[in-house]
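One protein chain omitted, others in place.
Chain lettering (A and B) follows the sequence in which the chains are written, and residue indices restart at 1 in each chain.
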Amino acid sequence: MRAPGRGRGDPPVAGQPARYRAGAGRRFRVQRLGFALLTLMAVGTVVPIVLVVAHVLIQGAPAISWEFLSGLPRDGMRQGGILPAIVGTFYLTLGTAVFSVPLGVAAAIYLSEYAHENAWTRLIRVAIINLAGIPSVVYGLFGLGLFVLFLRFGTSILAASLTLSIMTLPVIISASEEALRAVPQAFRTVSVSLGGTRWQTIRRVVLPQAVPGILTGVILGLERAAGETAPILFTGAAFFLPRLPHSPLDATMALPYHLFVISTQVPEMPLRIQYGTALVLIAFVLGMNLIATIIRSRARARRQW
Amino acid sequence: MDKIVVENLTLQYEDGTESLRGVTMAIPAQAITVLFGPAGGGKSSLLRCFNRLNDLADVKAVSGRILLDGVNVLDPAVDVVALRRKIGMVFARPVVLPFSIRGNLTYGLELMGERDARRLTEAVEHSLRLAALWDEVHDRLDDPAVALSGGQQQRLCLARSLALQPEVILLDEPTSGLDPISTSKVEAALQELKKDYTIVLVPHSIQQAGRTADFAAFFLQGELVESGPGKDLFTHPRNKRTEDYVTGRFG
Partner (left out) sequence: MRAHPRAGAAEPLRNWQEAVLSRVIRLSGYSAIVFVGLIFLFLVREGLPALVEVPLADLFSARWYPIEGYFGVLPLITGSLIVTVGAMAVAIPFGIGTAMFISEIAPRWAREVLKPMVELLGGLPSVVLGFLGMLVLSPFLRQALDLPTGLTALAGSLLLAGIALPTIVSIAEDALDAVPKSYREGALALGATRWQTMWGVTLPAARSGVLTAVMLGIGRAIGETMAVMMVTGNAPVLAVRLASIVAPARTMTATIAAEMGEVASGSTHYHVLFFIGMVLFLISLAVNVAASAVVFRQRTRAERVLS
């Protein structure tokens, strides 16, 4: 997009006002400086992330062994494995999924396929944004008050899962609604014109097409739930349990809580084990992230619209 | 014999625009009736009233009657689902469902609860033949429908409606995005189909209207200006506005 005649970077022509040349040069110098600054910022954001992961990987890898991953802890957690914590996190994640996925997807279906845009739906959306913003420790308080004490579930996987699922709900609803809305409206019109009811249309056309997006959202939501400590602090997490949990009403160990306790409250805890636990937790969480990303990109490639 | 009779139909949308005003006309059975006119005339709205697809739109008020074989389609007590099976619709842009070719065709029947594999297969072949598509796709029925060309997709949409064995077929500018060859294939299929079905077509050009119409109705801004046998309307229209449009003075 260069105008004919003398361009900005060209050498000055006799008779041209000096200020044009100087002004042009300065503007571009400012730009180059500015771009460099922003680049530095972006690098400054990324480098610590890489360092963090690398550091945990390097320090924690020596601790990883089959015994570590599948064995029970010994000597006050200072030796042996972290199987109960891994299993506990798995149970909590499963429990969260059981409650939050059906409810969240149903709510998303309501917002996308049933609801008319009115004051009520605006209120629902405000409520969702608010649920998403509530501090995790406040969820812990709520879980304590409602599930542990009022409903008398006690400190249990059940109470912790219910607490985590309310916390995960907004993520699932948002992602699912977006996935449902992405399905072309024309499909619905065609299905209706062929004599389909609303539910038939949803079940046969809309929902199946939205599944990859919904799945991605669910996995990302569960990933967050798996890594959270504060909501499970008073609702389900325990530190020293002699055996694996047997029922949903048992308390359980969990990776994030385990890491917290061994790094702050157990004297003489080998650093290696701490880093190993951190590594397992990161691997669990990032593994889910990876699965979600793969699902997302595969679905995009195989879309039939 | 008239298949559909429209009596004083008035349609108003939420935003106040009056899409149809006091429309009264008859649509004869087993013939192609063409609804033509400039954009905004209400033709698409009228089509969507026939199969109650307008229920999905922001319609404020509907008055008047639409009689299909003597039964008022606009009556809230009517079984809308059954109605939509009796009346098939093909839209302006081909919308194939994200299934295989076979899946698209059996979709409507599966909605009804049809599970018999033999009947489904028969329906698939029968409707594809009617839409003049069988020869081109019979060997790849399990391929995704999106793999077909635009013209083939549109004929697939036609076959999809035919699979439900409707009595009326509505087509809203069905060939607007298609090349001349595909267009003529669709028009040829319609000529065959009109022997057994009642066809209502909104053409995308006046020439298409002229080619296909047994009967025609001219719509201008929600009003039915004139209707009658196609030949009459295009060669010596009675109304001046019709004549202006047909001869190209506006549009």
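Assume a residue touches a chain if its C-beta (ideal position, glycine included) is under 8 Å from a C-beta of that chain, and two chains touch if they have at least 3 such contacts.
Since we're looking at a predicted model, the values are computed, not measured.
Student: For the chain not shown, which residue from A:His116, A:Arg152 or A:Arg243 touches it across the whole complex?
Tutor: A:His116
Student: Using the document's definition of touch, tell me which of A:Ala160, A:Ala175, A:Val192 or A:Ile273 contacts the absent chain.
Tutor: Going through A:Ala160, A:Ala175, A:Val192 or A:Ile273 one by one, A:Val192 is the residue touching the chain not shown.
Student: Counting contacts across the full complex, list the positions on chain A that touch the omitted chain.
Tutor: Contacting residues on chain A, toward the hidden partner: 1, 27-28, 30-31, 34-35, 37-39, 41-42, 44-46, 48-50, 52-53, 55-56, 103, 106-107, 109-116, 120, 123-124, 126-142, 144-146, 149-150, 166, 169-170, 173, 181, 185, 188, 191-192, 197-202, 206, 220, 223-224, 226-230, 233-234, 256-257, 259-260, 263-264, 271, 274, 278, 281-282, 285-286, 289, 293.
Keep in mind that, in the parts below, only the chains that are shown with their structure count from here on.
Student: Roughly how far is chain A from chain B, centre to centre by C-alpha average, rounded to an integer in Å?
Tutor: About 48 Å separates the centre of chain A from that of chain B.
Student: For the complex, which residues does chain A have touching chain B?
Tutor: Contact set of chain A toward chain B: 184, 186-187, 189-197, 200, 204-205, 209, 303-305.
Student: Which part of chain B faces chain A closely enough to touch in the complex?
Tutor: Going by the criterion above, the answer is residues 51, 53, 56, 81-82, 84-85, 88-89, 91, 93, 95, 97-99, 107-108, 110-112, 144-146, 157, 160-161, 164.
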